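Removed from the display is one protein chain of the complex; every other protein chain stays in position.
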Amino acid sequence: MVQNMLMNLLHIFIFPGLLFVTVIGVLMTGIDRKLVARMQKRVGPPIVQGFYDFFKLMGKESIVPEAANKPAFLAAPIIGYVSLVVMVLFIPMFSFSVYSGTADMIVLIYLLTIPGVALIVGGTASGNPYAGVGASREMVAMIGYELPLILSVLAVCRKVGGSAMTFSLNEIVNWQAANGCALFQWALIPAALAFLLVIPGEVGTQPFDVAEAETEILEGPLIEYSGAPLAMFKLNTALKMFIMPAMFVALFLGGVHTGNVVLDVVLFILLTGLVSFITMTVPHAIAARFKVERLFKFYWTLVAALGLVSLVLVWFGL
Amino acid sequence: MRLPFTPIALKNLFSKPSTVLYPFKAEVQAPPNYRGKLTYDPTKCVNCGMCVKVCSPGAINRIYEDVEGGQHITYEFDMSSCTFCATCQDFCSTGAIKLSDNFHMAEEDHENLMVRGSYFKKSVPGKLVRGDDCVFCGLCEKACPEGCIKVDRPNKTWTWDEAECVRCEKCVQKCPKKCLEFKAAESGVEWSDACVYCTLCEKKCPVGAIKVDRANKTWEIDKEACIKCGTCVSVCPKKALTLND
Amino acid sequence: MFKKMIAKSMSKSPWIYHMNTGSCNGCDIELVACLTPRFDAERFGFKLAGSPRHADIVVVSGPITSQSKDRLIRTLEQVPKPFCVVSLGSCPKSGNVFKGSYSVEAPLDKYVNVDVSVAGCACKPETIIEGLYKATLILQKKREAMEK
Partner (left out) sequence: MSYIHFPVIAVMGQFLAAFLVAIFGSKSRKASQAITLIASACAFVLVCLLIKPVALDGQIISYWMGNWEPVSGYAIGIGYEMDALGLFFAVLVSFIILMSAIYSLRYLEHDEAVDRYYTLFLMLSGSLLGLVMTGDLFNMFIMIEIMTFSAVGLTAFRNYIPEALEAAMKYLVIGSVGSSMTLAGVALLYAQTHTLNMAQVAAKIGAMQASGGLTPTVVFAFGLMFVGFGIKSFMFPFHTPVADAHPVAPTSFSMVFSTMVIKAGVYGLIRIAYIVFQVMDKSSVQILITAFGCVTMFLGVTMALAQHDFKRLLAFHSISQIGYIITALGLGTALGLTGSLFHVMNHTLFKALLFMCAGAVLHMTGSKNLDELGGLSKKMPHTTICFLIAAFSIAGIPPFNGFASKWMIYQATYEKAVESGNFFYALVTVVAVVVSVLTLASFIKVTMSVFFGQLPEKYKDAKEAPASMLIPMWITAILCLGTGVLYQLVDRTLTAPAVAASLTPANYVDKMMGSGYAASFSVKDAVATAVQHMSYWNPVLWLTLLVIVMLGVFIVILSGDNERGPVLKTKEPVADGKYATFFSGEKYRHSHMGGSDLFWGFKHDMKPYFDFIEEKHSGVLTDYTLWTIVAMAVIVVYTFVFVK
């Protein structure tokens, strides 16, 4: 029993849990900033810039403004961070999976809303009008990308489920191990494309960061944050940068099985890095920020249509 | 669905970044005739004060210290107030001020941003007096930085504008005949040729130190008797007399 | 626990908050030029921050017109310790050509002690990077002083 408990603690805190995902996430932000810089023909910050930012913010004084509701203001980043860490435990890395047997897509999608809600509640709790604007924009973005997200997930579940219906991520991965990645079923390609377009919207990187537009509304909800809470929110973005591509890899590229576990995990991280490069780094380098209603229209017309097409195709047995 | 810059972006990814690694690895040269930090050569300066006059932000100021036999003049250029328009450089007749191409002007303490230069200037007595073996060659006029000497060769006139003169003694050095000289006007009442010998000063002088002879137009003064009261100066209708202490 | 790391990273990731107190925008575009590919201040970790709460280095440009004076003071008070103030160009230090005007309350030193002053009327991006780099060293010293 104790051995099992230790194993669990190890899983929670060290490997796929707290430490691993934080380090990987922050590294990915560093690599992302470096590659964006390189694409703009400039040298760009060192890879470990994410760590420097984090420790610097930890060293700064954290001010809680007078008009803020202190408990909500300080608890919001931690709730967001904790729910992201818990999410990582549910995502299977090919053969290696910690708790992926006990959860499925709907839980993950709802766990994804918690960081968004945490950002919004944190922003409004700070009592700053700019934060109010930022939070309202974040909510519109969330409404925007939720529809295509659910459409593509339903399409995959329907394809994987066949006659019986499954929402379980584990079964999806096993099914892909059996008959090839979901990405290569041509009926699911529009769903994969839709999911790819949803990833930057969910994470909130440059072209889709209507909520934290530092040029327009002064960092949106994060305006009153400084010091440790701000570090935590930056960490949330870093974690999301790892988790969303990881979900894509689990959902659509699940079939890439190799022998032992270690190789699996390494391959998983590489694939996640590749996906995050395609979906977040390239758009960041080439596209300017969306207007709010343009972003919403983009998600509810184009990307949702992609998801719907794939759902209809899968529905009629293709 | 055109993705505008993708080919360029991906090409850049594999090409060398175009950043000039300035502070540590690369040295950057300012472009030609770049107006950077000011340099001041006190030896050339004649303290004409033109630069102070023309400097729009008023970034230049002069400090005089009276030292025996002259003055210790320091010019202070405040780089943090300078607007780098180089007007002072244009107006500096002697070329003492030059704007260099050194742009490294990020300092912590204010002192490094102050360009200072000082020199000793002998104090020059009284007025410029012209000797009589002057040949009106006009060299002194050319030498004067302030242009306060006017020489007219044909009708042989030579005038000196005392107000403008900064007593740089350039004319004295330049004159081939060495007939120019700054003579300290000795103290007491000084006569000038505007006098019409009306003998008013003689009558008003309380101690009767002045003798005027209207016929052969002569005017003398008894130095010892004169008590420098200045009544003659004030009463002279032609303002011919000046009192030098 | 990470004292040394925090102090080191204080100089490695300085976020800049730019305050324009009536500047002619000469220095402003030069500051932003630092982030362009040619000068690329981001390689030292510089990043423009949107709010004073995120600022490490407050860069002030412009001769502090009377309109922007109390706004400047109010914003500077809201920046979390440790932070540096860098004055950009001649205007904040002395009011440049606007000195003596009825609406200019120039020297920035009246309101806050300026850590680094970058001279130049429209200072060169290289000079700005040099100045900001000096400011990061001061930041680190301030952080160590804070810890004692």
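Order of writing sets the labels: A, B and C. Residues in every chain begin at 1.
Note that in this section a contact is a pair of C-beta atoms (placed from the backbone, for glycine too) under 8 Å apart; a residue touches a chain by one contact, two chains touch by 3 or more.
Everything numeric in this text was worked out from a predicted model, so none of it was measured.
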> What shown chains does the left-out chain touch?
Replying inline: A, C
>> I'm checking contacts with the chain that's been left out. Which of A:Val23, A:Leu111 or A:Val265 qualifies?
In response: A:Leu111
>> Which candidate, A:Met28, A:Ile223, A:Val249 or A:Leu271, sits in contact with the chain we can't see?
In response: A:Ile223
>> Applying the definition given at the start, please give the residues of chain A touching the unseen chain.
In response: 9, 12-13, 17-18, 58-67, 69-70, 72, 78, 81-83, 85-86, 89, 99, 101-104, 106-107, 109-111, 113-114, 117, 120-121, 124-133, 135-137, 139-140, 142-144, 146-147, 150-151, 154, 157-158, 161, 163-165, 167-168, 210, 218, 223-224, 227-228, 291-293, 295-297, 300, 311-312, 315
> Residues of chain C in contact with the chain that isn't shown?
Replying inline: 1-3, 6, 51-53, 68, 70-75, 77-78, 80, 147
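Here, only the chains that are shown with their structure count from here on.
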> What graph shape do the protein chains here make by touch: line, ring, star, complete or other?
Replying inline: complete
>> Per the definition at the top, count C-beta pairs in contact and tell me whether A-C or A-B has more.
In response: A-C
>> With centres defined by CA atoms only, which chain is the most remote from chain C?
In response: B
> In whole angstrom, how far does the Cα centroid of chain B sit from the Cα centroid of chain C?
Replying inline: 40
>> What's the distance between the Cα centroids of chain A and chain C, rounded to whole Å?
In response: 35
> Can you give the whole-Å distance between the Cα centres of chain A and chain B?
Replying inline: 73
>> Could you pull out the residues of chain A that touch at least 2 other chains?
In response: 37, 40-44
>> Quick check: what residues of chain C touch more than one other chain, meaning two or more?
In response: 37-38, 40, 43
> Which chain A residues qualify as touching chain C in the complex?
Replying inline: 33, 37, 40-46, 49, 51-56, 58-63, 130, 214-215, 217-219, 222-227, 230
>> Per the contact definition, I'd like the list of chain C residues that touch chain A in the complex.
In response: 2, 5-10, 12-14, 36-38, 40, 42-45, 48-51, 53-54, 56, 78, 80-82, 143
> If you look only at chain C, which of its residues touch chain B in the complex?
Replying inline: 37-40, 43, 90, 93-97, 99-100, 115-121, 123-124, 126-131, 133-134, 138
